[in-house]
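In what follows, a structure is listed as structure tokens, so that the remarks can point back to it.
Note that this complex is displayed minus one protein chain, with the remaining chains in position.
Then we have chain A:
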Amino acid sequence: MDSFKPLSALLGGSLIGASAALLLLLNGRIAGISGILGGLLASPSRETGWRAAFLAGLVLAPLVYAGSGGSLPAVAVDASFPLLVVAGLLVGFGARLGAGCTSGHGVCGIGRGSRRSLIATGTFMAVAILTVLVTRHLLGA
């Protein structure tokens, strides 16, 4: 497990925030990943092009980052196949029902002082903390 790295966390977070700011300043759109992906999965529209391009940038980021000399951080996924499927279904469905995810509500929504986003973020953070408490400490998984 990585140790506590406040500086790279703050720097990386600022890059995420800069990305959200630039998408708003340039394209006038909110950088909510679940909204962008969910929109892309709907029928094609005038929004399809930029959504696909944004997600392509996201997917290619590790290659560009490593290619330009950055050392990729450790990425560890311990979850079993069924757990990945269940979690993926919940995240996809929940993000659409709740109209946003960590980026749309957490970064963009809180950034503009939205009450809905503040409450959504508080809710999913609290529930995620409880979920980890139950799975790691009460069930001992």
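Operating definition for what follows: contacts are C-beta pairs under 8 Å (C-beta built on N, C-alpha and C of every residue); 3 or more make two chains touch, one makes a residue touch a chain; residues count from 1.
As a convention for this text, contacts and distances are computed from a predicted model.
Student: For the chain that is missing from this picture, which UniProt protein name fits: "Membrane protein", "DNA polymerase III subunit delta'", "Cobalt/nickel transport system permease protein" or "Methionine ABC transporter ATP-binding protein"?
Tutor: "Membrane protein"
Student: Using the document's contact rule, name the residues of chain A that touch the chain not shown here.
Tutor: Interface with the chain not displayed, on the chain A side: 1-6, 8-35, 37-39, 41-42, 49-51, 53-65, 70, 72-79, 81, 83-117, 119-121, 123-133, 135-137.
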